[in-house]
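Of the protein chains in this complex, all but one are displayed in their positions.
Per-chain numbering from 1; labels A, B and C assigned in written order.
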Amino acid sequence: MRLPDKRCDIAVAVARIKDSDTVMVGGFGVPGTPMALIHALVDHGARDLTLIKNDANEPGMGIDHLLKSGQVARLITTHLGLNSHAIDLMNSGRIQVEFNAQGILAERIRAGGAGIGAVLSDIGIGTELADGKQVVEVDGKPHLVESALRADFALIHADRADHFGNLAYVATARNFNPLMAMAATRVIAEAETILPLGALDADAVHTPGVFVDHVAELVALSGEYAVVQR
Amino acid sequence: MRLPDKRCDIAVAVARIKDSDTVMVGGFGVPGTPMALIHALVDHGARDLTLIKNDANEPGMGIDHLLKSGQVARLITTHLGLNSHAIDLMNSGRIQVEFNAQGILAERIRAGGAGIGAVLSDIGIGTELADGKQVVEVDGKPHLVESALRADFALIHADRADHFGNLAYVATARNFNPLMAMAATRVIAEAETILPLGALDADAVHTPGVFVDHVAELVALSGEYAVVQR
Amino acid sequence: MSPNWLLFPGNTPLSNAKTRMIARAAREIAPGMVVNLGIGLPTRVVDHLPADFPVCLHTENGLTGIGPSLPPDRADRNLIDAGGAYVSTVPGSAFFDSATSFAMVRSGRLDLTMLGAFEVSSQGDLANWKIPGKFSPGVGGGIELAQKARRVVVLTTHTDRAGNPKLRDTCALPLTAQGCVSRVFTEMAVIDITPQGYALAEIAEGVSLAEVREATGAPFTIPHDTVPVF
Partner (left out) sequence: MSPNWLLFPGNTPLSNAKTRMIARAAREIAPGMVVNLGIGLPTRVVDHLPADFPVCLHTENGLTGIGPSLPPDRADRNLIDAGGAYVSTVPGSAFFDSATSFAMVRSGRLDLTMLGAFEVSSQGDLANWKIPGKFSPGVGGGIELAQKARRVVVLTTHTDRAGNPKLRDTCALPLTAQGCVSRVFTEMAVIDITPQGYALAEIAEGVSLAEVREATGAPFTIPHDTVPVF
């Protein structure tokens, strides 16, 4: 037995994304944001997308390219504070934004990846984030039903991958990537390095390849991956 | 700044366990079962315990020592198939046993460790495992409320630890250990090796030390940790 | 741990008929699949796959990429499968915790599972974890495998030790999961579960249709032309 080879060209993998699909995008700020996959999605042109991402990056970076190109109808996120352009789009109604508490967004995505229908949480009770949510009592205390999130595609940035799609992340570039890599029908990972089978220590794999459909090696890192000069 | 040192003697750490406490014990079969901590708990003698463990090990091994010493009142588990002694205790009513689907036990423990009240799952619907459980609809489909599990103590076996309690596991000895290490008020980890701060790669830590209260180095590995001769 | 491991200890010599059944079941595995083989007869399916066959074997105690079983003198004390057998890895294996392991199962990343059975119904219900009053070691991971793998097939003797049919109209024993089984492999036949009930797909060499009818507890349809022989 040998494990299947999932190496793939970025453009070919991204070409499967259709209009109106839901797409999860890894990253918290620059670290872990799959810049190359995002550019491939801009080139591909699928529209009316629902994006799920922690933040909207900064103007002119990351998913801001998809906002600029008008491909995004809806954004499920936690915080847009660094992207005034995204806030303008939201305030003028050109995109619909759903805010989640950050850890609850993480849990909803993880639940989707774990085949769980929802988690029950008391986060946000007594605030407007609880508005409209179903309430269930657990041990006599009210909890909100936080339903699982799944996507048609997840776009993931890894430091290292092997041919089977086992992934390893570095430092704070991990963030939402391992969660989203479990929660989509098709998971596309870009990796800074792709290694032969056996070169990733089985104990050090962060995302088992079973969750990953396609891996593509980045031939070069664009300036968008670099330290942001402020 | 430096990180606090959590090294501790096994007997001192285990001495905090009280009668009627709930204790999670890592391990799936021999791998990952904290044999030394279990022996310390037998020596300590706390009674009327509720144990949460995937399985009951085999006769004369692991938590079977606690069953034999009569310290266990209740066992929350998934499968006792390798321990005929545990099955006898259950069938004769000397211990109370609650069976969970294995992945649901894992999710309930993880929920406890994640500060989530419960997960909603469709596993077991249409079987006797659903009996008596609260049902909530998500997207029009019935789900069972699987409430979070927490414990007073978790007993963890790690391969390597550092002074702060960061833990790393090997091979299939990981199993329930990282989940239980999040889900108890006090977490005691035995480690085959304890390393100075900085010797565990920050990307390769499986359980962040923030979850761990005490770490103890095993001076020798007893025969119980060895390959089982069948 | 699968519910039937006590009934099918690992190393018994098999009859020719059982060997042929297992070899036939091995052809159920398509290239690229992620597969979980239940304890007992299903585990032996792997012996009938070509050496270079691209497949990923999953075991619920936390490993993808199971390699060959190892004798005690060459075993790694930390590396077992869910049945407690000492196994090895392949290039590209990954280890993970029990929550992640069942996340794979419940979120649909398992293409196929092969399980044992006490009883199967013509609606595809499966009973394989409990015989009230006789055998109730717990459900282990079987319920989630049966309910959530994309395809569930059963490997079993056609009748139990007393000669009673295991393929029945309805199950008398407590269910593991409802309507989950697609196909049953026995030493006598390959039988599909269809919306219209059982359908004979193939028959074992040297077995007559009358013998299969006699050993089956419910009617089945037969192919319009000749019945393929395996």
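The definition used in the following text is that a residue touches a chain if its C-beta (ideal position, glycine included) is under 8 Å from a C-beta of that chain, and two chains touch if they have at least 3 such contacts.
In this text the structure is predicted, and so the values were computed from the model without any measurement.
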Task: Visible chains in contact with the missing one - done: A, B
Open item on the list: In the whole complex, not just what's shown, which of A:P4, A:G29 or A:P142 touches the removed chain?
Closed with: A:G29
Open item on the list: Tell me which of B:D21, B:E107, B:D122 or B:D162 is the one touching the absent chain.
Closed with: B:D162
Open item on the list: Suppose we count only contacts with the excluded chain; which residues of chain B make the list?
Closed with: 1-5, 112-116, 162-164, 166, 182-183, 196-198, 200, 202-203, 205, 208-211
Task: In chain A, positions touching the absent partner - done: 28-32, 54-55, 77-82, 87, 97, 99-107, 109-110, 121-124, 126-129, 159, 169-179, 206, 225-230
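By our rule, only the chains that are shown with their structure count from here on.
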Task: Chain centre separation in whole Å, for chain C relative to chain A (CA means) - done: 36
Task: Approximate Å spacing (C-alpha centroids) for the pair chain A, chain B - done: 32
Open item on the list: Just the number, please: Cα centre separation of chain B and chain C in whole Å.
Closed with: 29
Open item on the list: If a residue has to touch 2 or more other chains to count, which residues of chain B qualify?
Closed with: 107, 121-122, 169-171, 174
Task: For chain C, residues contacting two or more additional chains - done: 63, 95-96, 99, 102-103, 105-106, 148
